[in-house]
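Attaching a single structure in structure tokens format; questions to follow.
Note that one protein chain is taken out, while the other chains of the complex remain in position.
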Amino acid sequence: MEKAVNNKAITCKNLSKQFGDFKAVDQITLDVNQGEIFGFLGANGAGKTTAMRILCGLSYPTSGEATVAGFNVYNQQEKIKANIGYMSQKFSLYETLTVMENIEFYGGVYGLSRSEIKVRSERMVGTLGLTNEKKKLVGELPLGWKQKLAFSVAIFHRPKIVFLDEPTGGVDPVTRRQFWDLIYEAAADGITVFVTTHYMDEAEYCNRISVMVDGRMEALDTPANLQKEFNTNSMDGVFLQLARRAKRS
Amino acid sequence: MADVALTNIVKTYNKGKVKAVNNISLSVEKGELFGLIGPDGAGKTSIFRILTTLLPPDSGTASVNGFDIVKDYKEIRKRVGYMPGKFSLYQDLSVEENLTFFATIFNTTIQENYNLIKDIYEQIKPFSNRLAGKLSGGMKQKLALCCALIHKPEVLFLDEPTTGVDVVSRKEFWEMLKRLKEQGITILVSTPYMDEASLCDRIALIQKGNIMSIDTPQNIVTNFGASLFAAKATNLYGLLKDFRVDPAVDNCYAFGQYLHLTLKDDSNSETTLREWVTKKQADAFEIKRITPTIEDCFIHLMREYEGLTELNGKSS
Partner (left out) sequence: MKQLLAFIRKEFYHVFRDKRTLLILFGLPVVQIALFGFALSSEVKNIGIAVFDHAHDVTSQQIIQRVRTSSYFEVKDPVINYDEIEERFKEGSIKCALIFPPNFAEDLGRSGRAQVQIITDASDPNTATIVVNYLGAILASYQHQLNPTIQIPYQIIPQVRQLYNEEQNGSLNFIPGVIALIFMIVSTALTSVSVVREKETGTMEILLVSPFKPIMVLVAKTVPYLVLSIINLIIILLLSVFLLGVEIRGSLILLFAESILFIITCLSLGLLISNNTNSQKTAMLISMMGMMLPTLLLTGFMFPLENMPWIFQAVSHILPSRYYYIIIKAVMLKGLGFSYVWKETLILAGMAVFLLTVALKKFKTTL
């Protein structure tokens, strides 16, 4: 039985991923504590997606170290996958299956028993206000509800960490906030949330954030400290100053 | 006469099951920079496709540059510039080849209207020979804009041109649009980003196929109709939960590092505020009155439209 080596949610030390000459991820170092809401920011092409894939156990780094839920990204990838949840803007649920069918499917994939699935799914559907829509095809739900449901499904198996890749893209402002309510609850429950977003106000909701520029980590601190450091009163200002440094336009 | 006009336009999909555009009317004056602001699924793309004559409406009439979208669609197609979402360019053609192609299709040359695109094109000119597929999001956006402008259109339709593009490029893009406006081109832009709304002359806030409000950004803010407050404390989430059960609070939601809230009884605001400042045990508590942003207005209007009573996950 493999054991976790530490009890931090995520650790990275000089993590790098290179494609030929191109350094997609260039020696990033960061730590994420259990129960933290961590914002992982950066422009398109800065290396966020590549880094996330490594942390999700989907790709091997070229050098450096990293652990997720205490497991090593080099040789314990399956353990990592069993202990995390994932949700992205592009794919969350199967549009041609109903709400319940999706829940049952993912529950099964993560090894939950039939009875557990039944109990938890009833509760989840109730909390989200979808009891009347249980048998509806996910494709027929409005976008905001889909995303909220997808998030709940991603944490259905109570993972230690949940990775969210731009989960609120294109969603209306009210639903966005409802989504963050769910995130807050999950964090209060002890689940670590690792989220990327393009909405700068959402960066404020995080305990700490990091900003990647050209593959490197250019900032890592609480939103308040970063705003002090960059002498601005919004995350927008921080991000603009950092993004302007980018050479990879 | 309005340059672009929609009158009672209705569009449904799936045999009427999905109401994408629900009886919308609006008009845009010549030379105006008009924003369609709303989330995915609001109906923005459907409206654009109707105006560019790509999609016939179920009912209603519309005209662009004086021409009817049904009877004179061929005339409209000669006179408008259109940038559909996802920067529709030929990925395996170079920057220059793309531009030359679209110029030729529009019976013109790159030189003829070069002054129009000069500012924008200069930024991507060093990459003339690079394949469009290998450009970054920001550069693709600039190229797509050039291709839409190359024939000096009367009206420009830009469908979510800033989606998927980095923050710096987004800012630059809107600056480019402002300069284009000075050339007298009518520009309609759609975007889900509320902060971009303030850069338009007038905006329409759209949600689920309905227009909630059309006016200048300034007027929409002025017509907010209530006082808006921003509050802060060390434990923001705790404060949020607190306010939500407070009988004096009408609506409270997170907004970056602050909470925004409105009161049920606006006339009593000063008293209520003073009470909170003294009584609230929250660490580092502060509260102040603020001017609403477009996003605040959008949220407020959404509530009115959907009859929400509380913003805590129990949507109707």
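The letters A and B name the chains in turn, as written, and every chain counts its residues from 1.
Basically, contacts are C-beta pairs under 8 Å (C-beta built on N, C-alpha and C of every residue); 3 or more make two chains touch, one makes a residue touch a chain.
Quantities reported herein were computed from a predicted structural model and do not represent experimental measurements.
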Displayed partners of the chain not shown (whole complex): B
Touching the absent chain when the full complex is considered, from B:Lys19, B:Lys78, B:Arg130 or B:Lys280: B:Lys78
Selected from B:Arg49, B:Lys208, B:His260 or B:Arg303 as touching the chain missing from the view: B:Arg49
Touch with the omitted chain, as defined above, among B:Glu29, B:Asp92 or B:Glu270: B:Asp92
Positions on chain B contacted by the hidden chain, ascending: 49, 52-56, 74, 77-78, 80, 82, 84-86, 88-93, 97, 100-102, 104-107, 147-148
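As a convention for this text, only the chains that are shown with their structure count from here on.
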Distance from chain B to chain A - Cα centre to Cα centre, in angstrom: 27
Chain A to chain B touching residues, read off their complex: 43-45, 127-129, 142-144, 148, 169-175, 177-178, 180-182, 184, 188, 198, 200-201, 204-205, 223-224, 234-236, 239-240, 243-244, 246, 248-249
Residue ranges of chain B in contact with chain A within the complex: 38-42, 136-139, 163-168, 171, 192, 194, 207-208, 237, 253-257, 295, 298-299, 302-303, 308, 311-315
